[in-house]
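Have a look at the structure below, then the notes.
Only one protein chain is missing; all other protein chains are in place.
Labels run A and B following the written order; every chain starts at residue 1.
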Amino acid sequence: MNEPAAALIARGVHKRFLAKETGKIAHAVVDVSLAVQAGALTALVGPDGAGKTTLLRMAAGLMKADEGKLEVLGIDVAAHPQAVQDRISYMPQRFGLYEDLSVQENLNLYADLHGVPQALREKRFAQLLRMTDLARFTARPAGKLSGGMKQKLGLACTLVHPPELLLLDEPTAGVDPLSRRELWEIVRQMIQDEQLTVLVTTAYLDEAEHSARIFVLHEGKLLAQGTPEEIRRHARNLCFVALPPQGQPPRILQARLLDDAESVIDAVPQGGAVRFVRRAEVKSKNLDALLDGISLKPVEPRLEDGFMVLLRKRRDVPPLDTKALDTAASGDNQNPPENLDEIVIEVRDLVRRFGDFTAVDHISFSVRRGEIFGVLGPNGAGKTTTFRMLCGLLPPTSGFLQVAGVDLRHARAAARRKIGYMSQKFALYGDLTVMENLEFFGSAYGLYGTRLRERISIVIQQFDLAGSTDSASGQLPGGFKQRLAMAVGLLHEPEILFLDEPTSGTDPLKRREFWRRITALSEVGTTIIITTHFMEEAEYCDRIVIQDAGRLLALGTPKEVREQAGEKDAILSMEEAFIGIVERGRQRNGIAAVKEARP
Amino acid sequence: MRDLFRRIVSLCRKELLAILKDPANRVILVVPSLVESVLFGYAATYDLNNVPYAVLDQSRGAVSTQLIARLDGTGVFHRVATLQTESDIPHVIDLEQALIVIHFGPRFEKQLNAGEFAPVQLILDARNSNTAGSAAGYIGAIIESFNVAQRGGAGPPLTVESRAWYNPNLETRWNLLPGLIASLSMIQTLMLSALSVARERENGTFDQLLVTPFTPMEILIGKAIPTITIGLMQSTIVLLVALFWFEIPMAGSLGTLYAGLAFFTVASVGLGLSISAVSVNMQQAMLYTFMLIMPLILLSGLATPVRNMPQFLQIATLVNPLRFAIDLVQRVYLEGVGLLTVIHDLIPLLIISAITLPLAAWLFRNRLL
Partner (left out) sequence: MSRASDAGDQDDQAGFRAFWFRVISLTRKEIRQLLRDPGSLALGIGLPIALILIFGFGLSLDVRNAPVAVVLEDPSPMAADVVAGLELSAYISPVMMTSMHDAQRLMLTREVDAIVRVPSDFSRRLAAGDAKVQLLVHGSEASRATIIRSYVSSALTEWVQRQADRGEPTAASGQGTIMLVERMWFNSANTSTWYLVPGLIVLIMTLVGAFLTAMVMAREWERGTLEALFVTPVRPGEILIAKIIPYFMVGMLGLGMCVLAARFLFEVPMFGSLLIILGSSMLYMLVALGIGLVISSVTKNQFLASQLAIISSFMPALMLSGFLFDLRNVPAVIRLVGHLLPATYFMELIRTLFLAGNVWPLIFKNCAILAGYAVLLLGLARFVTRKKLD
């Protein structure tokens, strides 16, 4: 038997699904051929619905390819799934930890199932617990861990015996930067120490930077492959940084650049400036007109830039219809941007306890009308608890709280009409169609008749929902659901919009689109409160707070927060600043151990 | 006011859509109650229809032959074996080949002709004592009439003219099916209402609902009305089976019946929504509901009469809405009484609703965690 050089080889793999709703056949994976190198990290990237998870499940023997051949460790996985499963490890998107078993019991279970000998176990467990920093929590039920810790434990469970191939499906979706860093540290160390072969899917392009090889999937097809360097090369000489005019948040310039899809491929705010990728074929005259005299500085491309160039090259990735967006947002809003100094949210000394656990610990801040206000913090920092109190879903233990002049918990219906709320996960009726959801929530806010129909047709246009209004909402792809949820939150034109981790687990394309909409909304005076795990997204905000273990660690404009974190003159990215502030905060309080868990 | 009405209508519409869009749900709402009411309607009978018996006739006389012929003529008793010796008896009884062995001793005919008391032994398999008791009574009556006929041929000096009110043939089915009208719909309404809030909580839609201008009372009404409608629909299915399949005549008016059922369904929806409000997730809601349904049904008088229960359990049934509902439906259906007559059933149902519904609404916002 000759050892194959690659741990996984796919040849012309094809997978179809029958969509239950429509009876149509969906092509999840189309004619994919690739080889995963042994002893290295390989990343599978691509927008939502690209077929990443399906490919991984086929590799794990959980699904069968309709056509083509998939060889894992030299074994035909379709014919002998068990032989493959005996030798690999797989961490699904939602790792099914047994929530009522303790950390140690979960580890023991997987060690038993993989037949790890007792003698080796102790050392392995000690190593894994040290790496995951879970040693203190071995007796705690897995269900009582924070999101980040759960992911780390899931990873530890897949590593109890050194697998010949490790499949990780979006291991960091919804995980905060600190835990994300720790997770990757573990994976990297394992690759280094044990020559582990890892195939990972991810929506975070910066994570793929460290991989030996990247496969870019799009709509089931393999779009490109290569080393990170080769992918980056697609954006060579196209990346620049532009500084916005004094006193203007960078998102304004970023929006303007992004809107000109003919000239600009991608634009994001970064460190108080705007980083953008131009189209190679665009004339510099057009670009100059767009920039209107703002000075540029060329920068080195990142992986994300190369990825965006690859995707935008394809004409089947349509740019956002920003015209409709702006006209819809401004033409119909009843709150013109005036009295911008008015404080619409005020929080003083807010406390929330669950038993003897303090989720929110004396926090105070205020938000002005029309601001984009970001709430950042690791998993279990109390962000969601704060949010739920603001929205009147949870009574505070003590403290003062006012939203639009009232405490929403006891407010009359009219006050609640002023806010819109979009929760962390998709929270609309999955069985109802898009139109039925819109109609229901519209009428919930007292819209009816022509007014309701008017608003619905506006948000359908604004959020690009046309064409799918009769599909069941639960069956829609992730990005679509997110747009629908936002459309529902904005149907009644709220003055204040609460968004709880709206971009968690979505790909860069969707995130650009999302923030473009937010910018448009803030321009017409809507106040937006948002939580996020993507630190670069903090750059879109006017002001941010960083929360950890229930406490407020920093408050100010992104620039002020970066400065607060850095030593003098050091230029930190928002992520570095965040990690610095949180770690310093934890050292100061010595509370990291006790408070990391959620209630 | 019109605004309120509009909001509630839209809530109900959403709720109904959410329930009925799922094809599995649609099946579960119709098929089980239809199948179960037909099946149980046939199965639930304490009436004797088919009694296998064996004969051990050691007297071999005319009287015993005559008696056996009478027994065979009933259509209920079927002779499955003719035994030769007493030692054969355990065999046919143990193996459940025969429910009864009729044993005529060797001296039977002689004793009878001598004008003495002639014993006939009846050996009964009382593993089901109910069937055995009925069968014994049946045979007793046959022998009694035989005695009387033997004695003089003339009619008996005393006849018992018996007549049963509301159920002339005393068929179990007649009181079971009206009972099922209430109980089958209760199983589903409890499940549906208990799961409705729990499901929304698990999916996160409940938070979305709470941040809208809806008040908890409106949400409650919006959840209750569709479930009540479905509950009444289920009752209708069983009612139709009772009326047109089993052709049990209905004495009362439909209006009265539905009014009474409405009272009951409101109470059970209140119970379900309260369960829903205290459960953390769907699984808990399901377990609680199931654990509640069992005693509710068993102690309702559906399978065995409440009057047969010991005193303390009869008192315990006073908190059971189904007990009142079954009484109510049976009385309206079979006896044809009006609402005023069953006021003692309506008041407890009202009390249960008045406690559970506001409790559920309050729990929507104030979780007991």
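The rule is simple: a residue touches a chain if its C-beta (ideal position, glycine included) is under 8 Å from a C-beta of that chain, and two chains touch if they have at least 3 such contacts.
Since the structure is predicted, the reported quantities are computational estimates derived from the model, not experimental observations.
The chain not displayed here makes contact, within the full complex, with A, B. Among A:Gln85, A:Gln270 or A:Gln564, only A:Gln85 touches the chain left out of the display.
Among B:Leu17, B:Ala136 or B:Ile355, only B:Ala136 touches the chain that is left out of the view. Take chain B: the residues that touch the chain left off the picture are 24, 28, 32, 36, 39-40, 42-52, 63, 67, 93-96, 99, 111-134, 136-137, 139-141, 143-144, 146-147, 150-152, 154-168, 170-175, 187, 191, 195, 282-284, 286-288, 290-291, 294-295, 298-299, 301, 303-305, 307-310, 313, 330-331, 334-335, 341. The missing chain lies against chain A, touching residues 17, 57, 60-64, 81-82, 85-86, 88-92, 94-98, 100-101, 105, 108-110, 112-115, 141, 154, 157-158, 167.
To be clear about the criterion, only the chains that are shown with their structure count from here on.
For this pair, chain A with chain B, the centres built from the Cα atoms lie 55 Å apart. Note for the complex: chain B touches chain A at residues 3, 6-7, 10-11, 13-14, 17-18, 21-22, 203-205, 207-215, 366, 369.
Listing the residues of chain A that touch chain B in their complex gives 354, 388, 391-393, 395, 408, 413-414, 416-417, 419, 421, 423-432, 436, 439-441, 443-446, 448, 472, 488.
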